[in-house]
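Would you mind keeping the following structure in view while I ask a few things?
Here the complex is missing a single protein chain, while all its other protein chains stay put.
Labels run A, B and C following the written order; every chain starts at residue 1.
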Amino acid sequence: MTNFADISSRLAEQEIEVPSWAYGNSGTRFKVFGSPGTPRTVEEKIADAAAVHRFTGLAPRVALHIPWDEVDDYAALRRYAEDQGIGLGTINSNTFQDDDYKLGALTHTDAKIRQKAIDHHFACIDVMDATGSRDLKIWLAEGSNYPGQADIRGRQDRLAESLATIYERLSDEQRLVLEYKFFEPAFYHTDVPDWGTAYTQVAALGDNALVCLDTGHHAPGTNIEFIVAQLLRLGKLGSFDFNSRFYADDDLIVGAADPYQLFRILFEVIRGGGYGTDGDTAFMLDQCHNIEKKIPGQIRSVLNVQEMTARALLVDTAALTAAQEEGDVLLANEIFMDAFYTDVRTDLAAWREERGLPGNPMQAYLASGYQEQIEAERVGGTQAGWS
Amino acid sequence: MTNFADISSRLAEQEIEVPSWAYGNSGTRFKVFGSPGTPRTVEEKIADAAAVHRFTGLAPRVALHIPWDEVDDYAALRRYAEDQGIGLGTINSNTFQDDDYKLGALTHTDAKIRQKAIDHHFACIDVMDATGSRDLKIWLAEGSNYPGQADIRGRQDRLAESLATIYERLSDEQRLVLEYKFFEPAFYHTDVPDWGTAYTQVAALGDNALVCLDTGHHAPGTNIEFIVAQLLRLGKLGSFDFNSRFYADDDLIVGAADPYQLFRILFEVIRGGGYGTDGDTAFMLDQCHNIEKKIPGQIRSVLNVQEMTARALLVDTAALTAAQEEGDVLLANEIFMDAFYTDVRTDLAAWREERGLPGNPMQAYLASGYQEQIEAERVGGTQAGWS
Amino acid sequence: MTNFADISSRLAEQEIEVPSWAYGNSGTRFKVFGSPGTPRTVEEKIADAAAVHRFTGLAPRVALHIPWDEVDDYAALRRYAEDQGIGLGTINSNTFQDDDYKLGALTHTDAKIRQKAIDHHFACIDVMDATGSRDLKIWLAEGSNYPGQADIRGRQDRLAESLATIYERLSDEQRLVLEYKFFEPAFYHTDVPDWGTAYTQVAALGDNALVCLDTGHHAPGTNIEFIVAQLLRLGKLGSFDFNSRFYADDDLIVGAADPYQLFRILFEVIRGGGYGTDGDTAFMLDQCHNIEKKIPGQIRSVLNVQEMTARALLVDTAALTAAQEEGDVLLANEIFMDAFYTDVRTDLAAWREERGLPGNPMQAYLASGYQEQIEAERVGGTQAGWS
Partner (left out) sequence: MTNFADISSRLAEQEIEVPSWAYGNSGTRFKVFGSPGTPRTVEEKIADAAAVHRFTGLAPRVALHIPWDEVDDYAALRRYAEDQGIGLGTINSNTFQDDDYKLGALTHTDAKIRQKAIDHHFACIDVMDATGSRDLKIWLAEGSNYPGQADIRGRQDRLAESLATIYERLSDEQRLVLEYKFFEPAFYHTDVPDWGTAYTQVAALGDNALVCLDTGHHAPGTNIEFIVAQLLRLGKLGSFDFNSRFYADDDLIVGAADPYQLFRILFEVIRGGGYGTDGDTAFMLDQCHNIEKKIPGQIRSVLNVQEMTARALLVDTAALTAAQEEGDVLLANEIFMDAFYTDVRTDLAAWREERGLPGNPMQAYLASGYQEQIEAERVGGTQAGWS
């Protein structure tokens, strides 16, 4: 069995990017509940993200969403973030909230609407130039609701063309990361529904085009760690959008629904060279805190990723490989589960304290007064949400 | 094979209740797209529902949703509807959009919040008294998002108590209809997730408490017609919320995703004595026209139900029973599918014309100028939606 | 946080029934792989079951399946088992392998075939009388493959009648336990597909008719712990068939696919009064060791149930209830997960040793020579399987 001491330095490689929108309000089509202390501005979102990093040491970057986080001066925003102790991360485009995009954006039959959507991505690349962000993440809400409504294949061809135009605009240091999603908001077909589609689309673009795997965007029963292994094997796993789900794209706190699945995913990331300094796979969160407090929700999320990473690093891979090669099904499974069953919380608390972090980040946050402060100060204005 | 002439009179028994909210805007958590001509008031919703009935002869009642359709004078509203040629139907309660209900309503741990939710249902019963509605339909958006968040079993007990209090308030002519839903907006557990829960809850109440089956509220792969047969056998199928889905609760036009499933459902309704004058099962729609035009969307919906009802009535049940009893699997299936494969559209057009209705209701609507008129007239104000 | 010492005595209440068929060969429709040491007789199966109990102290009874375990003298078989240190448990009937049952057994349209199936259950009750078994477990493989093939509702009525006839034959100390299953071997409809159907069928019979919940027999995404809570609330959770699954009825080792789900299920059992001396819910396994060694597979299974029971017993229910009542979503979830994340293996090893059991039952079994012995001795004859 691998010891915690052996994995200590590898844990230090972990960086998780938090989404600015996790600090704003979110909900379902039925209701968005507000909550006291919710940010009204991008700066307040960044301040909250910085708080998460301050207490956990795990979240050095915050991802932005355009236009939700649109500002006049991105260089100033970057400095603001750096002053708070974090950086700006991935830029997320949005082609699903403009009336023109009701029936499609990058795939629309109308060339003018496609160009509008492409131009929006150009604007996002301009933002990236100003913020120093590496990744442009594209999630397409496109698809159709009724059979016959759209030419599925024609849309695929137009998508390829639109993506190529966007990709050409990127600098050599920038990457395009394409997210797939099984369904929602489209209910019959989705233009990028699965990893196969995302892969074939980005493979046609070039080396700096990669796939984003959102853990909630699969059909029921899908073996997600297999896809992780496959995309790493193909050199195309650009990033994760971590969250968890019981049913659809529930966007719950990562690790909350099935911690063992998260462990298995992280094991394959490590095994496949996607973890830490080994690789270039970005770890991001994409979650909705519909009913729970948002900053504690984010703290819990990054801690869950860290705890399951620790357990995955603890797998005795030499013994595992030996058992696998001998065909000892039960022993191999036991070695694997031994690591999962190991309670790493005490060791992690010590590890944090060695690094000047609070041993229990959640307690430290709750005791810090930050939550009370923002609830008292952030009065008036419009709470941030998905618009 | 049964002939169309044989089923003509049975088709005349069909009545479908349309939901007022189908005429307002709806969408996903990502975006609600508006559309020209959308009603601003309850009266405009009723006018649109009346138009659907005028062109199809199938939709003599419109269901209301409180508080979305709240007015000062329900008797006046009823007269307005009758002047338009339709009646007011089921009253739907809403305990999912008030901030107090974030963590529950009829199941909440706080007795004051439970009472508030009960009082809302009492108010709905007052509306029913004024509108002459028979059914109080309760869909509970309640549940939890995280394991441990709630005491699943305690909530079930509180639900039973709250429902009993509401049920007592009903008159002998009124019914309580409890809807179940697999998930959404709650993502870990739903307080009434399946027909078994709805059934055991209403069975504890009394004869006038029944189950509402929404065709989109099941786990993937669920055999819905089995549940229809079972609830009719148990005397507890109060009503349908018809719609269709490919994935989750997509709320697409009924029959759009799997017309053969709709046919099978309607066959079991007829076989089980739930159709027309045989029974008391209400046929309602519950749909969202997120991207398509709303009135045509509703026309298509009621026509789909009618077409599949006609096909289901055409099943040669004597021959089917004989094949079933002989154990001739392929012959029984063939007899069943023969009815499904029969194109009833020409016969239905003639049937409508005999009754003074347009043979092609959709064409008649599109040619009528109604759509252009409402698009021109309904300018300004706030388009109706889910609030 | 509850301490291990606090739960020590409650752990001693745990009894798990193992299935005789887990020691024989099993497989898929594609292939049944044999393995050395597989029992050829019921006695050898019982000997293997006794070995599991000897090393774990958890499995004091073995369930039989008729006719797979048919013998001339059940009283002698019972003595044989008792000599080995275990008892005979639930009797499982089989109405799915006789040619007459191709299209149904208790639901068949032909009264003679129904009577044959009823008579088989009478024979099982005779076995129960001889073995002293309390429970008759009925899993019906019945249903249909094609729409129209069968009269779904008529079958439900015939099922009720057949079950009533069987139920009447039971003594007051005996119970009928009805299992439900979503699908397989029938692929269109199953006569007892869900807990609602099993519940309404047994509720019509009487107090000694109960539901068996097989953890692998649900639609994708089903919240199984909710059903556990509901059936306990209704007083109808007779027994569990434990196993685990990723896709369908995979019949994998319990806890292997989603240990957190097993934890949640066990928490609801305990909370609902179904655990140990509190209740009458039987804990059984129903699994297939298609590729792994069978006795170690069973040892792993009962240990998994024990480990998750320990974690579930560790939940600080007072603190949990307080957090739930305050509506502190994250704290309630954290208290719940704290117990799940607690590594109980060291404490359990000590607990076992205190009771004269090996601290590590798996290692003790592997070191005992039993496996080598049966592999050497059980040569020739026909290995037991599903026939």
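Methods note: a contact is a pair of C-beta atoms (placed from the backbone, for glycine too) under 8 Å apart; a residue touches a chain by one contact, two chains touch by 3 or more.
Just so you know, these numbers come straight off a predicted model, no measurement behind them.
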{"item": "Of C:Glu43, C:Glu161 or C:Asp250, the residue in touch with the unshown chain", "value": "C:Asp250"}
{"item": "Touch with the omitted chain, as defined above, among B:Pro60, B:Pro259 or B:Gly385", "value": "B:Pro259"}
{"item": "Contact partner of the left-out chain, one of A:Tyr199, A:Phe242 or A:Tyr370", "value": "A:Tyr199"}
{"item": "Where the missing chain touches chain C, by residue", "value": "26-31, 33-34, 96-97, 99, 102-103, 141, 145-147, 182-185, 187-188, 220, 245-248, 250, 252-253, 256-257, 290-292, 386"}
{"item": "Interface with the undisplayed chain - residues on chain B", "value": "220-221, 223, 246-247, 256, 258-261, 291-293, 296-297, 300, 307, 329-330, 333-334, 337, 340-343, 345, 362"}
{"item": "Touch list for chain A against the chain that is not drawn", "value": "102-103, 109, 144-153, 156-157, 182-183, 188-190, 193-197, 199-200, 218-223, 225-227, 229-230, 232-234, 260, 264, 268, 271-272, 320-321, 324-325, 327, 329-330, 332-337"}
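The rule is short, and it goes like this: only the chains that are shown with their structure count from here on.
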{"item": "Most extensive contact between chains (C-beta pair count)", "value": "B-C"}
{"item": "Whole-Å gap separating chain A and chain C, where each centre is the average of the chain's CA atoms", "value": "40"}
{"item": "Residues of chain C engaged with two or more neighbouring chains", "value": "220-221, 223, 260, 329-330, 333-334, 337"}
